[in-house]
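Note that one protein chain of the assembly has been removed; the remaining protein chains are unaltered in position.
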Amino acid sequence: MVTFDLVFPAWQFKGLPPDWPGGFWWHFIVFSIIILAFVLTLVIMFIWFERRTLGRMQARMGPNRVGPFGLLQAMADAIKVMLKEDIVPNGADKLVHLLAPLVAFVPVLMVFAVMPFQDGAALVNLNIGVLYVMAVSSISTLGIFMAGWGSNNKYTLISAMRDVASVVSYEIPVVLSLAGIVLLAGSLSLNDIVRSQAQSVPFVLLQPLGFIVFFLGGMAEINRSPFDLLEADSEIVAGFHTEYSGMKFALFYLAEYAEALVLSTLVATFFLGGWGGPLLPPWLWLIVKSWAVFFVLVWIRATVPRVRIDQLMTFSWKFLFPLALLNLVVTAVEVVAWPEALPVLLIPVNIAVGAVLVILLSRNFKPGGSQVEA
Amino acid sequence: MKLDYYGLGIAKGLMVTLKHLFRRPVTVQYPEQTLNTSRRIRGNELVWNEEKCTGCSTCAKACHIGAISIVTAPNPEGDKYPVEKYEIDTGYCIMCGMCVEVCPFEALYMGAGYEKAQYRRGDLVQSKEVMKYTSEKYVSGYFYPEFAAQLPLQTLLLEKITEEE
Partner (left out) sequence: MVMKTEPLVLNIGPAHPSTHGVFRMRATLDGEVIIDVEPIFGYLHRGIEKLAEERTYQQFIPLTDRLDYVSAMGNNMAYCMAVEKLAAIPVPERAEYIRVIMAELQRIASHLIAVGSFLNDCGAFMTPILYMVREREKIVDLFEMVSGQRLTYNYMRFGGLSQDVPDEFLPALRKFIDQMPRYLDEYDQLLKENEILLARTKGVGILSKETAINCSMTGPMLRGSGVPWDLRKADPYSVYSRFEFDIPCGARGDSYDRYRVRVEEMRQSVRIIRQAMEQLPVGPVRSKTPVMLIRPPAGEVYSHVESPKGELGFYLVSDGSIAPYRCHIRGPSFINLTALREMIVGWKVADAIVIFGSIDIVMGEVDR
């Protein structure tokens, strides 16, 4: 494959030693702190950014009172939320109710264990990173289901059911869409995936279909609009966290945005070249790319209505799933038949194949059912 | 029904929201910035002109809430009855302006103030001292074009937003 030595100077590939800055425990402590700081800072920035951007897109200002440009609004909210009374509804399953926010939040944090911030700069460079990410990130569904069940409320129960249904069905296209990437990169390690993108081109060009499927499926998995059925405020009030208040609610809120951060960084890592990029330091590239992805998430949230639960299901099973399968087949054929093919040749071919498949499937796609005879 | 527009419908909508990102917001940061209200504003206060009032109680009769209580002296002084008590409970008042409209002696005006919130219901009752008309008082031009002419022109959102011109 062609290497873009000019665009990606060699110093970026030196990489950090796997136990930087020396010793297992130092590595563990330093990276735990880095991950916590990264997640919490970016989540707070993302909350601010989303509210500001949404505000501007809706012809209003967004938060602008606390701090310069309202930057400290999230802090103020956090303080307010911490001072609030912690209410456990009557008849709730107290233990489940208590544990749910933790179970929802911790896995999201755990995903970052394998996230490379720079070449080799990760808490642990797992050689099965993709599998780990997929496995761990779905655990937070359990937290949401626990919240829905433990709250003893019908709205939360409906919301929890919707979440389980959607996550179970969207897991499949998402994993299948990543299979194409794994085929191209020849590795399951996130760092190797980024490295192989740095040596050729970002995979969004080679895998346009995979990108679409992963992005849409990921949006459904983290319940962003238009797939935010489980927080559908116009239907089921606040969804699974209807009965939560105080710090527990804050954890859910945090988890929601941390999931958005996970999706943004994952898209950046898998498809947009992760930490690779000219001039800027690699970790900044990762942040910039995740931020760009998050902007698209916010942008979509500002525009589109919400889908219905059956439409959500059909979209996964009848649209994304076949697309992901076909993408996998096409990619596999390409990788086996022309292992040395230039990306320059493959890019237009893949984009054309993607466009044709999307149009064909769109024509034969029927979203959702209709009225049920009572 | 199919995906008729292959996502182009969504793309169109996305362009609209993107356009708004670069437009100026239309909201006003209220306590710092205030807009000029209408010249005919019916604020939540009344202004009462003691010199002109004859104590005829037409305003109290027109008020369908019964928010105006007026007590006059039993005997007229000259051509009018001295008003002993004149109170309006703005907690009941719905600011319909009927009292101002019917006043035959042009003695009652709407006030232009709209920031009259109180902590206690009792404080909402405006006595005649509070309502008393002085030439400095900011009086609305509701039914009084001569007052309206003195007030600043209303700020219109219509004219404020110029993002498209």
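In this document, chain identifiers A and B correspond to the written order of the chains, with residue numbering beginning at 1 in each.
The rule we apply is simple: a contact is a pair of C-beta atoms (placed from the backbone, for glycine too) under 8 Å apart; a residue touches a chain by one contact, two chains touch by 3 or more.
Note that this is a predicted model, so its numbers are computed, not measured.
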| item | value |
| --- | --- |
| Touch criterion as defined above, residue of A:Met247, A:Val304 or A:Ile347 at the omitted chain | A:Val304 |
| Among B:Thr17, B:Asn49 or B:Gln126, residue touching the chain not depicted | B:Thr17 |
| Given A:Val30, A:Met45 or A:Ala59, the one touching the chain that is not displayed | A:Ala59 |
| Positions on subunit B contacted by the hidden chain, ascending | 1, 3-5, 7-10, 12-13, 15-17, 20, 26, 37-42, 58, 61-62, 64, 94-98, 101-102, 110, 140, 142-143, 148, 153-154, 156-159, 164 |
| Residues from subunit A at the interface with the omitted partner, ascending | 54, 57-60, 154-155, 158, 225-226, 228-229, 232-237, 301-311, 367-368, 370-374 |
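Criterion: only the chains that are shown with their structure count from here on.
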| item | value |
| --- | --- |
| Centre distance in Å when subunit A and subunit B are each reduced to the mean of their C-alpha atoms | 51 |
| Interfacial residue positions of subunit A with respect to subunit B in the complex | 53, 55-61, 64, 299-300, 302-304, 358-359, 362-367 |
| Contacting residues of subunit B [partner subunit A, same complex] | 1-3, 6-7, 10, 13-14, 16-18, 20-21, 23, 25-27, 29 |
